[in-house]
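The other protein chains are all here in position, but one chain of the complex has been omitted.
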Amino acid sequence: MKKILAIVLTVAMMLSLVSFASADGIDIKIWVAENVVDFTVEQVEAFKAANPDFADINVVVEPVGEGDAASKMITDVESGADIFGFAQDQLARLVQAGAIEEVEEENAKVVEAENDAGSVGAVKLGDVMYAYPMTSDNGYFLYYDKSVVTDPSDLDKILADCEAAGKSFYMEINSGWYQTAFFFGAGCELTFDTDSEGALVKMNSSYASEAGVKALKSMIKLAKSPAFMNGSSLSTATNVGAIVDGTWDSGAAKDLFGDNYAAAKLPVCDGYQLGGFGGFKMLGIKPQTDDDKLAACDALAAFLTSEEVQLARYNAVGWGPSNLKAQQSDAVQADVALAALGAQLAYTIPQGQYPGEYWGLATGLGDDILAKKYDDADDAALLEILKGFEATCEGYLAK
Amino acid sequence: MSDNNKIPEVDIVVDEAAGVIREIKPEKLRSKKGHERRVNTSIYVILILMSIIWLAPFVFLVFQSFRSYLTESGAMVNYLLPKQWSLDNYVWLLTDPSSDFLRWYGNTVIIALFCAVLQTIMVLSVSYTLSRMRFKGRKLIMNLVLVLGLFPGFLTMITLYFLLRQLNLTQSGAIPGLILIYVASSGMGYYISKGFFDTIPKSLDESARIDGATRAQVFRMIIMPLAKPIVIYTILMAFMAPWGDYVFASYVAFGSKPSYNVAVGLYQWVNVNDYQGYFTRFCAGGVLVAVPITLLFLALQKYYVEGVTGGAVKG
Partner (left out) sequence: MTDLEYFKLSKPERMIRGIGRFFLNLPKKLAGGIKKLGLLIVSLFKGIGTNIADLFTTFKNGDWKTRLSYLVMGFGSCARGQWGRGILFFLFQTVFNLYMFFPNAQFSGCYYLGKLSTLGTVATYKEGRKTVYGDNSFFILLYGVLTLFFIIAFIYTWRMNIKQNKVSEELLKNGHKLKTTKDDVNSLMDSQFHKTMLALPVLGVTIFTILPILFMILVAFTNFDATHQPPGKLFTWVGWDNFRQLLATDTTSYGSTFRHVLLWTLIWAFFATFLNYFLGMLVAIMINKKGIKLKKMWRTILVMTIAIPQFVSLLYVSKMFAADGLINTYLMKWGWISAPLPFWTDPTWARITIIVINVWIGIPYLMLIATGILMNIPADLYESARIDGANAFQMYRKITLPYMLFVTGPYLLTSFTGNINNFNVIFLLSGGKPLSLELAGNAGHTDLLITWLYKMTVNDTNYKLAAVIGILVFIVSAVINLVVYNMIPSIKNEEDFQ
């Protein structure tokens, strides 16, 4: 019995060690969100037509959500896509795991010149550019029902309107992303500096301050309001009067509100304008072992994030471009959601790199608020909580 | 009439006035009958309530699956009955080219079928051998399986993933890969089958072997026909399992949408932000998955009960 076992074991091993050599041509795999798969396939054909040198590459486009793409790349780089779309909060993780390649020098210069400052900052770590910016619309703002909300400039008025109409105001305060609307708006800061390797080396935080306590109290007050619902996804929201959400939901918002569809920048809360993050999506290339393939990937990624393609993408699926010229086009200027986003952009900072654990920590803070843990806490207690929060964040820095 | 308050000791009293011997039901017995009826009624009430509670989520699921994603909202809403009953969701699932549902369904059926057959072979081999034969290392194997079973299953996910990757059985090759994983370790689930085999008297084996049959022949011709209940039970369990595996299937098949199984596909519709307004289609998909499995289960319910209770009784 053991004989048979050992023999078959070996045979299996032998089979596996024979590496399956790659095909003759160049095979490139691309991962993008589901709703742009068809668009991307078209664009790849256009690329091949415009660049006869690369006419015989085989490109496969697979739908993998931007949230998942980074995790999957890190889990198994070798089987991952050669070009993949992701949001900027994953950049440091990808670099640290060795799952993303630097942008080619010539391309980097073009990128820097043609895209808005926020997106360029988002694709760089230290001085090194790691990805090609694709959109600048990953920030959030306010969608609302015109017939329910009369004045979207003040949070209390919005809540009162929603309550009167029996509808809800949605905001995901237990997300480290949306939470910053309160903290940054009230005047606090929480950012991390990285070196070129993606390691976080310094924390700049002023959460543990009067402004921080003010922001925390606003959130606690909001959570107590009967019209408040925690969430940010229209798909699972019911009875929406207003929602803090982003352009990815603009289609769903239009469907839901119909003729009453409207968007605006975030309201003022307790005397201060809600701020937050600006978000960006980008294309990354994974480290390649073959120079020719790398050159093909460089060219393809640069093409997919060029001005024409960004504009075409906006026309196809409504993604706000990061390319400066594309942003000036009439179509983009007329878009309600993008206009609101643009208005909100003035109050946001581009989202930089945050330690992976920060998101869980912030969710913890939000969940505690939702669980009514701090409902009766006084200012001193809230300050202590924020101090603890800061200390834990500091602990996340690279040793 | 005797006192109604005192509980009589006997069933019969002598009614001197009427001059007859009469049988009187003691108070205790009479109140017991009423008591019994009350208990039964309350049990019926509880059972009816339970049935409603148990079936409610599925009934709701079915209702929501008829709410069109085109005309009404495909996302979650706060009312139960659709304003308009429509089959749009089902039509989309089954005919729309952008819906891979049929593909996923087919994948899962293939995986389930292969698992049902191969796993049953593995499990029956192991349980028969351990039940019938005594050999060096038998105790060792049984204890080892017990110990291995205490390790959590997800611990080895990443290792199995890379093992499969070496054999090119991930992503687009996920289906054979999943089948391989499910079947390879299935021999460890021999416990219930072995319990069943233990109840078949060894004398059958002995008499056959005296007549000159080899063990293999005994297995094939004598034991297997007797083992029909446990075989069906094992096949049923093996068939039903792959339908619900989200974790491992998503880990192995990522990036390759045509290789998903229904669990992965449906889960994404509910929990991934890219898919807005897919909730009612999730409900419809859920119904399409649940109905055939439930029917199959009900048809084979007898065997399931035998397997479960047999195993539990043996301990």
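Letters A and B name the chains as they come in the text, with residue numbers starting at 1 for each one.
What we mean here is this: a residue touches a chain if its C-beta (ideal position, glycine included) is under 8 Å from a C-beta of that chain, and two chains touch if they have at least 3 such contacts.
Bear in mind that the values here come from a model prediction, so they are computed numbers and not experimental data.
Asker: Kindly state which of the options B:L70, B:V117, B:M157 or B:V272 is in contact with the chain not pictured.
Answerer: B:M157
Asker: Tell me which residue among A:T194, A:N230, A:T247 or A:Q327 touches the hidden chain in the full complex.
Answerer: Missing-chain contact among the listed residues: A:N230.
Asker: Applying the definition given at the start, please give the residues of subunit A touching the unseen chain.
Answerer: Listed in rising order, the touching residues are 1-14, 17, 71, 74-75, 77-78, 93, 96-99, 101-102, 104, 168, 174, 226, 229-231, 236-239, 287-291, 294, 356-357, 360-361, 363-365, 367-368, 370-372, 385, 388-389, 392, 395.
Asker: So which bits of subunit B touch the chain we can't see?
Answerer: Considering the whole complex, subunit B reaches the absent chain at 36, 40, 43-44, 46-47, 50-51, 53-55, 57-58, 60-61, 76, 78-80, 122, 125-126, 128-129, 133, 135, 141, 145, 147-148, 150-160, 162-163, 180-181, 183-188, 214-217, 219, 240, 243-244, 246-247, 251, 263, 266-267, 270-271, 279, 282-283, 286, 289-290, 293-294, 296-298, 301, 304-305, 308-313, 315.
Note that in this section only the chains that are shown with their structure count from here on.
Asker: Suppose each chain is reduced to the average of its Cα coordinates; what separation in Å results between subunit A and subunit B?
Answerer: 41
Asker: Given the complex with subunit A, which residues does subunit B contribute to the contact?
Answerer: Of all residues in subunit B, those touching subunit A are 73, 75-78, 158, 161-162, 165-168, 170-171, 254-257, 268, 272-279.
Asker: Considering only the defined contacts, which subunit A positions touch subunit B in the complex?
Answerer: Residues 15-16, 20, 29, 31, 33-35, 62-68, 72, 75-76, 78-81, 233-239, 248-249, 251-252, 255-256.
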